[in-house]
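Taking it in order: structure first as structure tokens, then the write-up.
All protein chains but one are shown in place.
Chain naming follows the written order as A and B, and within any one chain the residues start at number 1.
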Amino acid sequence: MTTLLATERIKLFTTRSPWWSIVAALGLTIGFAGLVALNHSEGRPLQVEHSQFGIQFGLVVVLVMAALAVTTEYRFSTIRATFQAVPNRSAVLVAKTAVVAVLAAVIGEIAAFGSWTVTRVIAGGPEMAIATGADVRMVAGVGLVYALAAVIAVAVGTLVRQSAGAISILLIWPLLVENLVQLIPGAGPHIHDWMPFVNAERFLNPPEFTTPPIGPWGSLAYLAGVAAALFAAAMVAVNRRDA
Amino acid sequence: MTLLAVERMKLFSTRSPWWCSLIALALTVGFGALMAGTANTETPLTVAATQFGYTFGLVVIMVMAALAITTEYRFGTIRATFLAVPNRGKALLAKTAVVAILAGVLGELAAFGSWGIGKLIKPASDLALNTPYEWRAVAGVGLVYAVAAVIAVAVGVLVRHSAGAIALLLVYVQLVENLVSLIPRIGNDIHRWMPFTMSAKFITGDPDVTLRNINEGPPLADAGLSPWPALLYFAGFAVVMMVIALAVANRRDA
């Protein structure tokens, strides 16, 4: 497995896309935190959660990066070269997902702590201290969410095999579908409660917003469950299909 | 005219526009059906409520419009296009026109389809199109789709990569315009003048056609202009994007 991890690491970092993603994700999230901090009014001191407003920017960049990590392999048929070198397709997919997820987690941690640091430097008061467990979760938890999002994106990319399609699905789903279902009279809010990215957001919310049904860590576990299910589907597909 | 015919043939001889059209209609009308089917006395079905799903169609149309140009770069057919029609501005405008017309037609189909299916499922609800607001909420969807398609083609020309163009468009429309309002003090003012806020204002705005409790409908577009000027503003943004795209396409090597 270490060999495969090394292989996938080389593959990922010898193209431009992860570098772009790192720059875009960090630039957008930390930049947005800076914007928020620069414009805040003196009367209302910023809290830890205010430093994380831009975290969704990084999330969408991670989704795109992770999907591209696998769809470009199909696009350029390097997936065939990959399976030629390593016929154990499950192992390849596990290794690729692991590498992408680790990168996503690192991006998440840097983005979150970077945003927090920038906010603190520009407009930090005593409220900006990471004091409680919830504060830790809101900042350090970003990496976890990014990593799970990356797993979801790799799985969707593997299932769809096409950059345009995978990216459309991965962006339209969390940004639009999960919001619009709320509007369905009656059942809408309940469906909304069980949307994966809604749960991701709940995990990263301050305590007063981490509403039912399952609490922040339950939400994270739920997100992980969705990621695992999609990943399993991708595993089945990749082993069944012709490369 | 010939150019329009050429671009029409190009567009419809590949699969992606058909798929996107189908998906756009299915999602929008399907969501309309869902809204109608689940409506009850507390949250009655209104004209505006039949159109809550128009954003589905909007994003899919933008993906389709972007792909119409980026796939030309992807497969190198853009060179064949420019060889056949060396006047690049004309070629790209023809493509834009065809895509925008398709988007407009799909918008009308999606909007009246959603409205019709609402009437079908809940014949008792008041879905008559009486006021200008109600007409705008339904018939206006085609106009918004057409303008959005122009923006998407322009972005496609500028970016040239499917993945990049789609990511940029979707993230901008669905995320950037919303998140800016989180910036303290200035955020809301910026948000009020962003193009897709304007387009939403045209569909939903002034007065509130949703007639719904604030918790049961999408938040109203808080735009800086009234509906028709808002649409003009939106169209103006599309024109600016298109002009930039044409200038860049003319300067670049194909």
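Everything that follows uses one rule, which is that contacts are C-beta pairs under 8 Å (C-beta built on N, C-alpha and C of every residue); 3 or more make two chains touch, one makes a residue touch a chain.
Just so it is clear, contacts and distances are computed from a predicted model.
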item	value
Omitted chain (choose from "ABC-2 type transport system ATP-binding protein", "Sugar ABC transporter", "Isoquinoline 1-oxidoreductase alpha subunit" or "Uptake hydrogenase small subunit") - UniProt protein name	"ABC-2 type transport system ATP-binding protein"
Visible contact partners (per top-of-document touch definition) of the missing chain	A
Contact with the hidden chain (one of A:Thr7, A:Asn39 or A:Thr117)	A:Thr7
Touching residues (missing chain, whole complex) on chain A	3-4, 6-8, 10-11, 14-16, 72, 76-78, 80-88, 240, 242-243
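Keep in mind that, in the parts below, only the chains that are shown with their structure count from here on.
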item	value
Cα-centroid distance, chain A relative to chain B, in whole angstrom	27
Contact footprint of chain A on chain B as seen in their complex	16, 31, 34-35, 38-40, 42-43, 52-53, 55-56, 59-60, 63, 67, 70, 162-163, 166-167, 170-171, 174-175, 179, 182-187, 216-218
Residue ranges of chain A in contact with chain B within the complex	32, 35-36, 39-41, 44, 53-54, 56-57, 60, 64, 68, 71, 163-164, 167-168, 171-172, 175-177, 180, 183-188
